[in-house]
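Below: one structure in structure tokens.
The complex appears here without one of its protein chains, the remainder shown in place.
Moving on, here comes chain A:
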Amino acid sequence: MLLSLLFLIGSLATTIAISALADSHSDYHEQLLLRPLHPSLLLASFNFQSNTSLTSFNQQNFRYFPRSLGQILQHANTRELHLRFSLGRWDAENWGARPWGGAREGGTGVELWAWVEAETDDEADQRWLTLTNALSGLFCASLNFIDSTRTTRPVVSFHPSGNHSNSTLSNLHLLHGTLPREVVCTENLTPFLKLLPCKGKAGISSLLDGHKLFDASWQSMSIDVRPICSPGADDCQLQITQTIDMVLDLQRSKRPRDNPIPRPVPQEELKCDTSKPYHSDDTCFPLDAASQEEEFSLSHIFGHSLRGTCPLANDGAPSVCINVPHAREVYASEGAREEKDSSGYMRCFQLSPDKDFDMVLPQQEISEKAPLAQPLLYAERSFIGYGQERGGVQAILTNPSPTDAVDFVYMESLPWFMKLYLHTLKAKINGQDKDTIKEMYYRPALDRKRGTQLEVRILIPANSTLVLTYDFEKAILRYTEYPPDANRGFDIAPAVITIGDVSIRTTSLLLPLPTPDFSMPYNVIILTSTVMALSFGFIFNLLVRRFVAMDEADQWDVRAIRLKFAATIRRLARRFKKYEKIQKTE
């Protein structure tokens, strides 16, 4: 007893010592950046970042690093991981460049890529399988459906963002998989929040709520795990970054939750252009409300105010920032310290630890707007052609810059049933055929084994539009290979465009394939089942029933039961007597 107590105290002391050691190497930051977008939208970027030393991670000593994820990474020998859940579409024309330069977002649905350490390709595949299956369980997503047909090994589009030692680098395998069909929803958000040190209870993560997040016009959740080694330090750090970016429609978010229906406003509240000659009580030309800055507050938009700071965020950096001109009025709740940035368009708030925080932006007539960063490239992709047999894809890429040419890599990973004709791949610049494709990596599909992978390096001159087209043939699937909603079509993963550190993803596409009439097999199944059921019943009856004539059948009336009962009694009595007799004779 004493011994065990001693042991307990000893282990406790060790734990404290280790955690104190780890403390010096691990930290946690969180920040919320708000940016109003035109018209009446709000981009909210949540960023959660923590570092853990690689040694303590390898010793299974997790502090801010989520244990569940850490163990999966260790088990699957994954050195770097990037996981994305996205929904909606980023409107680059109105909203400008993407947050984080597009580095923290994925294509519609789920996207996963990781560097797995393995000796051979087969081993890497095996570990990738382990990884996807484990993550699938952790995030309640169908990641286990990323099989060999959906996995690619990009050559030039992705590069490790962490620092890996040369010895591991040679054994690292990059694997990339997408699930464009996956619908991201609350069941993915809950495990995501659970990975955070404050679990959505305090700090900026307390604002995150499934109702609001998944009502956003565009949203992206990301998890990145990567090792960082600073040149001088002997120990490397493992960094986990979780981000959530969403574009909220202010009008939609402000609607009360119990009455979300956008009923027509009462006539008095209708904003009309009174300068029109026909303006009257019953005729109204609606006024464009875009010139005014909309009124909003954090509690309005997110449903409740921010509940203090996360006590584990230990760096003292301001946790809420908003990207508006200094002229814009912003009222924050008591206890928060405002810091204005010298650029004139950014202000941050230092929150008081245990008070609720709210921020109000009143309606204001203001012409000055925070400048939007222009995207490097506008990308749009769509299907061309029609019919059940063939089709084409057209990607329109526009370089808006008047001076700089853009060098980028365009990557497509297509399912095997979309058979690409590589000879039809054409790039036209401003309507003219020019040799702009500089490099191409192509890995043809194998039926039912792997998809097509195409990476093209293109240089697009300043101020010009590039139209990339290619044709494909649609394969006919086996009837069991169709999903239950076969007539919806098949989702094609977004193309990934990489320009240095910036990445852009196009929207996903819906490919209609020739589909058999599934009601036919259904009818056949029903008909055969009926016939089977009838014949089975008939034969079963014949086998187990005894058919007798009516008059031979036992009459089941009370008298018969009484007589039978009496007969049984008599028989038993007789047997008993016989037994007695036998005993007597003995």
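Here, contacts are C-beta pairs under 8 Å (C-beta built on N, C-alpha and C of every residue); 3 or more make two chains touch, one makes a residue touch a chain; residues count from 1.
To be clear about the criterion, contacts and distances are computed from a predicted model.
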item	value
Identity of the absent chain, which is to be given by its UniProt protein name, from "Cytochrome b-c1 complex subunit 2, mitochondrial", "Late endosomal/lysosomal adaptor and MAPK and MTOR activator 4", "Gaa1-domain-containing protein" or "Bardet-Biedl syndrome 1"	"Gaa1-domain-containing protein"
Among A:159, A:194, A:276 or A:304, the residue in touch with the chain that has been omitted	A:276
Residue in contact with the excluded chain [from A:153, A:252, A:369 or A:457]	A:252
Of A:284, A:459, A:475 or A:499, the residue in touch with the unshown chain	A:284
Given A:31, A:61 or A:217, the one touching the chain that is not displayed	A:217
Full-complex contact with the absent chain, from A:54, A:103, A:366 or A:486	A:486
Touching residues on chain A - with respect to the absent chain	39, 87-89, 91, 93, 108, 214-217, 249, 251-252, 260-267, 269-270, 272-273, 276, 278-279, 282-286, 288, 290, 380, 382-386, 392, 394, 485-489, 491, 507-510, 512, 515, 519
